[in-house]
Structures are given as C-alpha cells and as structure tokens.
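With one protein chain held back, the other chains of the complex are shown just where they sit.
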Amino acid sequence: MTERVGFVGLGRMGAPIAENILNAGSALRVYNRTASKTDPLVSKGAERASSPADAVTPGGIVVSMIADDAAMLAVTEGPDGILSRLGPGGVHVAMSTLSPALAERLAKAHREKGARYVAAPVFGRPDAAAARKLWACVAGDKDAVSRVRPLLEATSQGVFDIGVEPQAANVVKLGGNFLIAAAMEAMAEAFTLAEKNGVPRERMAEVIGKTLFACPIYQGYGAAIAAHRYVPPGFALPLGLKDVTLALDTATRSRTPMPLAHLVQQRLVSALAHGRADLDWAVLALGASEDAAAPMPDRAVKP
Amino acid sequence: MTERVGFVGLGRMGAPIAENILNAGSALRVYNRTASKTDPLVSKGAERASSPADAVTPGGIVVSMIADDAAMLAVTEGPDGILSRLGPGGVHVAMSTLSPALAERLAKAHREKGARYVAAPVFGRPDAAAARKLWACVAGDKDAVSRVRPLLEATSQGVFDIGVEPQAANVVKLGGNFLIAAAMEAMAEAFTLAEKNGVPRERMAEVIGKTLFACPIYQGYGAAIAAHRYVPPGFALPLGLKDVTLALDTATRSRTPMPLAHLVQQRLVSALAHGRADLDWAVLALGASEDAAAPMPDRAVKP
Amino acid sequence: MTERVGFVGLGRMGAPIAENILNAGSALRVYNRTASKTDPLVSKGAERASSPADAVTPGGIVVSMIADDAAMLAVTEGPDGILSRLGPGGVHVAMSTLSPALAERLAKAHREKGARYVAAPVFGRPDAAAARKLWACVAGDKDAVSRVRPLLEATSQGVFDIGVEPQAANVVKLGGNFLIAAAMEAMAEAFTLAEKNGVPRERMAEVIGKTLFACPIYQGYGAAIAAHRYVPPGFALPLGLKDVTLALDTATRSRTPMPLAHLVQQRLVSALAHGRADLDWAVLALGASEDAAAPMPDRAVKP
Partner (left out) sequence: MTERVGFVGLGRMGAPIAENILNAGSALRVYNRTASKTDPLVSKGAERASSPADAVTPGGIVVSMIADDAAMLAVTEGPDGILSRLGPGGVHVAMSTLSPALAERLAKAHREKGARYVAAPVFGRPDAAAARKLWACVAGDKDAVSRVRPLLEATSQGVFDIGVEPQAANVVKLGGNFLIAAAMEAMAEAFTLAEKNGVPRERMAEVIGKTLFACPIYQGYGAAIAAHRYVPPGFALPLGLKDVTLALDTATRSRTPMPLAHLVQQRLVSALAHGRADLDWAVLALGASEDAAAPMPDRAVKP
C-alpha cells in the first residue's frame, strides 16, 4: 500500500483515521479548513494541501470525513472541490454519516467524470478510531471497493460489504445509529420503572448488561444512563439529532413509518429545547425521568 | 442439598427446572393440575402430590412456576393452596413472571403465617432451562434467599440478588422482557428501512449482530425478524402481551410514562387482532412491515 | 310521570340530576353513603333511604350515579344492594361512566332476577346537569328504555338510543371522553407550536375556536389551555385518567390499538406524577409545554 492518498477533513474522527492510514504506509496529502489541524500529521510525514482539490491526485484515492451533507457538497462539488480534480479512475471514499440521497447524487456526479464514489461510513467513536477498532460499512463499484479496502482495514476491526450502490452503506449506518438511540430510550424507560419501584437504576443496568444484553451498547450507555452521566459528550446531542433526522427523512422518502424513530427524535429535540446541546446524546434518557417526575441531576437540567 | 422440596407447576418451564433440582440431589414432591405431567419426574424418583398443599412440607421449601397472577393466587391462597400448609419457617420460591402487586400481597400473606415468600423469576426459554442456563433474579428475606439459593443455582448460570422486597425481582423481570420487546420493535423498523432502501433485511441483521449488538437477543431475534420466521413459538404472542401489559400496569401504578412500552403493547395487540396468537411474540415485527406496505410472509399474515 | 323512583349516589353529578327528576314530578327515594348529602333533596320532598336496597321499590325504577366500577359493584350486588330488592319488572338505570365489561356483567345479573339494567351515561358537567343540559346515551331492553326515557329527558337536552346491549352506551361514553382528551392534546401541541413561533397561545385558540372548531369543547378547553388555567377542576385529573384507562382496557380486550389514547393516558399519568391531582384534567396540556421547555405557570407546576 504505497499509493499516495488524499484526506479531507481532520476533525475528531478524521484525524485518527488519517493517522492510521499514514501508519499503514500510504503517502498522505491532507486538507482541513482550519489548517492548523493538519500540523500533527504533517509532523509525521504527511503533505499539507491548500484546498480539497489540492489534496487529490488525479486518478488516485481521496478519503473524506466531513460533518454533514451541506459541507460535503461544498467540499466535493464546490470550487476547488474534490470533483474538480479527481478525474477518470479516481476513487472518493466518504467515511462520514451522510444522507443516502446525497450519496446517490454524488455517486452519479462521480460516474459522470469517470470517477467512483464509495460510501464507507464507520461505527465507533474517536477512541475506537485511534485504536483501529472501527467497524466500516462499504458500498460502491466492486473494483473501487477492492482498491480502497486496505485503507478501511487499516482503521477498522471489520469491514462489511453492503453492495454496489453507495447509498446502501449510508442506510445501514443510519439504521445502526437509530438502533443505538432506540436502545437508550428503552433503557431510560426500564431504569425509570425500576427506580420508581424500589430497584436502583444501576442494579437494573448491571443485570441486563450481564445477561440478555451483554454487548457494548447496553453496557456502556447503560452505565451512563443509570448514573445520568452525560459528560463528556462522546457523541454530542446535536450530532445524534442530525443522524436520527437523516434516518427519518430517509424513512419518509421511502414511505417507511418508524414510530420508534419519531419517539427518539422528539426526545432529542426536547433535550435541545432544554439547553443540553453540549451533553452526550444519551441525555435523551432524561425525557423518561422528567415524564415520571423522577430525580434528575442538577447538572443535566441546567448544564 | 438433601432437603425435601415441593414443586408446583410442571409446564414447559417448570418441568425442566424441577428436573434440575431433582438431579442436584433434592428429594422432590411435585404437583401439577394435569397429573400426567408429573409422570416423567415420578419415574425419576419424585413423589406425586395430590394438591398444592400436598406438595408442601410444613416449614420446608416449595417452588412454584405458575402461568399468571390469577392461577398463582388460586394455587397459593385457595383451598388446598400452598399457604394452607406451609407454616412457620417455610419458604415459597415463586419463579414465574408475576405482577409486583401480587408479589407484595403474597409476601404479606406469607409473613402473617410466619413463612417467607421469595420471588425468583428467570430469564430464558425452556431449552435454556433444560441446559441449566437460566438467569435468576431473586429478592426476599435474606435468610430465606440464602436457604433457596442452591436450588436456583442448580438451574441457572447466574443468580442476581435484587434486595429484600420480593416484588423488586418481578420489576427487574418485567423490565427485562420489555427491553426485549423494545429491541424487537427497533430491529423491525431498522430492517424495514433497510429493505425499502435496497439493503436486504438479513444483511442489516448480520451487520448489527456482529458489531454494535453482538449479544443473543439481537442475534437470535434479529435473524428471526429478518426472515419473518415466527414459528415455532419459543415464547408465544399471548404470553408476551401478558408480560408487557404487566409492565405497563406497574408503570401506571407507579406514575411512570413509558411511551415505548405502549408502542410495543399495541404492536402485540395488533398482532393478536390479526389472528397470530400461535406465533412467537417476535411477530410484533410485522407491524412495521404492514405500516410500510413492505412484503409480508403469507404464513404469518394468515397463520 | 308520577311513579316513585329510587336514586342512589348524590355526588356532584347525582344531586342535580336527582333534583331534576324530582322537579319533573316523580316521587323520589334517595340514598347516599354520606347521609347528610340527602338533606337538600329531603327538604324538597324526597324520602331518605337507609341503604341502596331501601331506595328500591320492587318492580320499580332505580337510578344510580356511582363513581367507579368497584363502588358500583358494591352498591348493586353487595349486601343491601340494589339487586337484593329490585326483582321482576324492576329497571336499574346506571348513569355513571363505567366499564363496558361491568355493564355486561350487571345486565346479566339483572336479567337473572327478572329485572333490567339500562346504561345511560351522560356527557356534561355538574353545571350542565343543574341546567338540564346533559346529553344522555341510553342502551338496554327496549321496553325498559321506553319506561325510563322521561327521566332522562328531565335532565338532558338530548337522548341518544344506542341499542339493546347496555354496554354499547358505555362504549360511546368512553369514546366521547377519549375524543375530548385527544382534542386537548392536539390543542396543547398546536398552541405550543404557535407560542414558540411568535403567535400568542390565546390568539391561536381564538382563531380555531371561531372557524374550524366552533364548538364548545374547543372553545372552552381551548381558552383554558391557552391560559394554562386548570382551576377549579371542572373534571378532576384522576377522573379523567380513570375514564381514559377504561377506554384503553376496552380497547385491549377488543384488540383495538389506539396510539392516540395511549398518548393522552401517558400525559395524564405524567401530570399525576408531577402532583397535579387536584387540577382539571386539561392539565394534561402541560406535557407539551414541558417537552418544549415553553413557559409554565408556577401554580400548575407545584400546585
């Protein structure tokens, strides 16, 4: 793996992923809007690019990790955007959580230039990225996927192939994030029921985390929700709302009623209305406590 | 563990549990309303009792595994019921899923006779019971719990102590079953979203079962829901509805709004309305498919 | 209308109804658990009875207005209950809001004694009862209904015949109360949306009350909800919760999922959890304000 790779977007997730790719032996050319964030990678041997286009090698591979649909559109199709330089044979691997509708649009735009758009959103937080423990869902043209798979493996503990339509990988990612939110709401209700009937929240969390639900989501979020511990924000509330809203938009477009997704979306909206934007998205769990007039942590109520 | 133990209720769960206790070395005296169900245990050395009371040794231990609150009340407080004979020093271990309100009432009734009521509901299906792989939640008087713990360990892979109020164990059990139903609804929505957007249900189930939710509930029910496979009924729909309804009753009594519990209850009610009573309770997942006009298996629609 | 009529239950609704019947020319024999409540009617010519049975003329008409199923059962089937004396040809008109299941049971019990049970629940508050402006829904044996219709007309502005099965009238009554609660929740959400977007709640209430929804429920409750005015309790929160819960129980028994009924039930439960039991049931509207972190009246939050 000695090909030179472009990398655009060095935020909390992008930075450790780029470093993993660099460590795996690729030459790396990196761009970030706030240029100072490229310093650590440059000090390790990466080249600094002056624009998204400048990070691209025509016909090469470029990876992006961009916050949302609007920014992604600008970085890709805007002036000095990735598409202005990628050209025939190039592959753009998009690792962030974007709407399937945008993926479909970008896939078409890339094909028209002879390039390929591969969606490869990942499950995991920054610490998992640093530890090369992400899970990647990849979808797109088969040859393109084969070419970029080593990059994904350099930063993941597993890579799942979702097919040839890029947007399919985004659907899986949005579905997965919805499942996490749903599990949090379920625990919030169950723990509140326990609490109101004489069983400590922590005990309830422990029992289910050791038996029926012995998996990281229930154990990690379960402990946080039991203790009403919503700082530091491993995944901040507004990002969670963004993803659930993307899932609901996709649901509405595809005529898929999802009552549970609506419920968690409202929990997240209510948490924002209460000024909890700088807390972890698990703070949606306070909704169940409020409804039941159960004890609430002072900090979470007025952060 | 050589004490003689009474056992009342040899249904699909009770029979393997009683056998485990017998195999662990206790003398067993068993009662079942349909007497023929006692035959296998009698052939292995158990004694046959002619009534719940007849299964009881005054001052001894009696275990019950009875379908619902009404039957439990009859078996315990009715004529020839357990309480008519248990007496001072006796301990009644109730292993079925009952309402916390009934547990509280029975605990009081036992105390008034100098006996103790221990709630020890279990997670797991008949095959887990046979394999001694249940999880038990136990609550009640400390000495009583100590005395019966070996019986629970004889049939479980783990025993969780929930405190001195018997009803607390029932709350944990109801909360746990609610969490299972909630996970099923979440998967039903996520898989339908996937399906309507070009991702096979089975692929979605596989990805989440191998990554975020690598635990038996998501893997087992996930595969069933992905394939719309609701036979044989490991846990039949009416039993599932009974448990979720008990959870909601407990929620209403304790002033705990649980919107997600309401949602799954309605899915179960709708499934009953469609004549699916002889299917597994995972059939609640068809609700999401119906709402979205997604493909439905013929068999499940008209069983 | 000169027949002597028994009347059992002189609460806030029963007292004005009984007075209307007395004013219409019937001889009246009245019973109430707290005997002093019979004084006003006795001073106007009614006779005082010492028990429900004592209010009954065998073969005659007896009217009951009793708070809930449990009390109704005691007054009817208990010792010195109505059924102990009513006998062949007698007609029992039940005007309170009871479960259809109880109506069905009581209808059978009356038939077995040669008597008839007529359900005649009414819409309207005490002031409407005093003004003879109730709406009655009546159901039961045709001859029995014909016989008691003048009594209902003496206290109502309209009488609707719902058929020969008494419980049908209770279903209509529960459905009607559910519709009121649903309208309150809808207004609570719409007014909060208005408020958060710069439109005064009162203006929103006024516009819809003068146009699309020019009817008393939207106008009366609309003004109260717009102003967050929940005292005095025209219909107290616990009574509202009782009725919605009866509707949901009837729904579950008849396999009828009612998501909106579940939603309003949870709003009522949440209001109880917040200690609002002595407020009008329209206080369910605070749920929408709380979710949105919209301004809340001090009084309603901590009554």
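Order as written gives the chain letters A, B and C; numbering starts at 1 within each chain.
We adopt the following convention: a contact is a pair of C-beta atoms (placed from the backbone, for glycine too) under 8 Å apart; a residue touches a chain by one contact, two chains touch by 3 or more.
Bear in mind the structure is a predicted one, so any value in this text is a computation, not a measurement.
*Asks:* With touch defined as in the header, list the contact partners of the absent chain among those displayed.
*Replies:* The chain that is not shown is in contact with A, B, C.
*Asks:* Would you mind spotting which of C:7, C:123, C:230 or C:281 touches the chain that isn't drawn?
*Replies:* Here the residue in touch with the unshown chain is C:123.
*Asks:* Among C:226, C:241 or C:261, which residue is in contact with the omitted chain in the full complex?
*Replies:* Considering all chains, including the one not shown, the answer is C:261.
*Asks:* Which of C:30, C:137 or C:271 touches the chain that is not shown?
*Replies:* C:137
*Asks:* Sort through A:22, A:72, A:269 or A:282 and give me the one touching the missing partner chain.
*Replies:* A:269
*Asks:* Taking the full complex into account, find the residue in C:47, C:77 or C:165 that is in contact with the omitted chain.
*Replies:* C:165
*Asks:* Which residue numbers on chain B touch the omitted chain?
*Replies:* Per the touch rule, chain B residues meeting the hidden chain are 259, 266, 270, 273-275, 287, 290-293.
*Asks:* Can you list where chain A touches the absent chain?
*Replies:* Given the touch definition above, chain A has residues 245, 251-252, 255-259, 262-263, 265-267, 269-270, 272-273 touching the missing chain.
*Asks:* Of the residues in chain C, which ones touch the absent chain?
*Replies:* So the residues of chain C touching the unseen chain are 100, 123, 135, 137, 158, 160, 162-163, 165, 167-168, 171-172, 174-176, 178-180, 182-183, 185-187, 189-194, 196-199, 203-204, 206-208, 210-218, 247, 250-251, 254-261, 263, 288, 291-294.
The rule we apply is simple: only the chains that are shown with their structure count from here on.
*Asks:* Centroid from C-alpha atoms only, then distance chain A to chain B, rounded to Å. What do you get?
*Replies:* The separation of the two C-alpha centroids amounts to 38 Å.
*Asks:* Rounded to the nearest whole Å, what is the centre-to-centre distance of chain A and chain C, using the mean of the C-alpha atoms as each centre?
*Replies:* 53
*Asks:* Which whole number of Å gives the spacing of the CA centres of chain B and chain C?
*Replies:* Centres of chain B and chain C (C-alpha means) sit 39 Å apart.
*Asks:* Provide the list of chain B residues touching at least two other chains, using ranges where the numbers run on.
*Replies:* Answer for chain B, listing residues that touch two or more other chains: 251, 255-259, 263.
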